[in-house]
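With one protein chain held back, the other chains of the complex are shown just where they sit.
For chain A:
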Amino acid sequence: MRAKEINPKIDRNEKVIFIRGLQKAFDEFEVLKGVNLDLYKGENLVVLGRSGTGKSVLIKIISGLLQADEGQVNVLGREVSKLTSKELDALRLKIGFSFQNSALYDSMTVKENLEFPLERHAKDMSVNERNELIDVVLDAVGLSQALNQMPSELSGGQRKRIGIARTLILRPDIMLYDEPTAGLDPITSIEINKLINEVQRRFNTSSIIITHDLTCARAVGDRVVMLLDGHFQRQGTFEEVFAAPDERIQAFYNYNFID
């Protein structure tokens, strides 16, 4: 797949996420050892790294699912660790989180999954407005026909799409994708990559995409950072990152990349 053209709408003057000196350990195992990161408005930032290097931990800290041990995590101008639970909820409405396994509520239909956040956070919305919005997001992910299906009736790729649709329904400013192409066949992966770019273009979101899939990284990333040993070792465009002479980065490229 061709490398992505950098989004011209990126506003380098506006940081939507600002992280300094982020540290996180589980028992004695240090996962993040002082991570610094900026995400600019309208940008797709890909975080690459091997499994277990703390990529998912990073976005869980950003969304407040995990707490950092040390460091500053500022999202849309708010310091996440200092927020009350109400303030955190208000911030979370501006963050969409697409989980690795989609995390669809499996006792609900697709429509009920999409209605779930609306029933709680858009109470003023009429039933017609709600249905229209559901149609819009389902259309955006190309699954209008799946409205009344149960998650168990959907394929892996369809589940990912519905998961993305559910996060889009509240019109977030930031999207966090956790391994969006994991476990998908190459063709479905390409479709998901296109969807991530489409979401960025259509909804003007800023996104962090966690992956170890280099095809995905090249296809969706305006900027790529490489997480190694708890630090970001390298950042830039896909080509710039992998032009580095660092052996570990080259090994990651050589063993994983399928052009």
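Everything that follows uses one rule, which is that a contact is a pair of C-beta atoms (placed from the backbone, for glycine too) under 8 Å apart; a residue touches a chain by one contact, two chains touch by 3 or more; residues count from 1.
In this section, contacts and distances are computed from a predicted model.
The protein name that UniProt records for the chain not on display, among "Anti-sigma regulatory factor", "Sulfurtransferase complex subunit TusB", "Protein-methionine-sulfoxide reductase catalytic subunit MsrP" or "ABC transporter permease", is "ABC transporter permease". From the set A:I10, A:A25, A:L76 or A:A103, the residue in touch with the chain omitted from the display is A:A103, counting the whole complex.
One of A:I6, A:A90 or A:A251 touches the chain omitted from the figure, and that residue is A:A90.
Checked against the hidden chain, the listed residues A:N44, A:S63, A:T181 or A:T211 yield one contact partner: A:S63.
Hidden from this view is one chain, which touches chain A at 60, 63-65, 89-90, 92-93, 95, 97, 99-101, 103-107, 116-117, 120-121, 166-167, 170.
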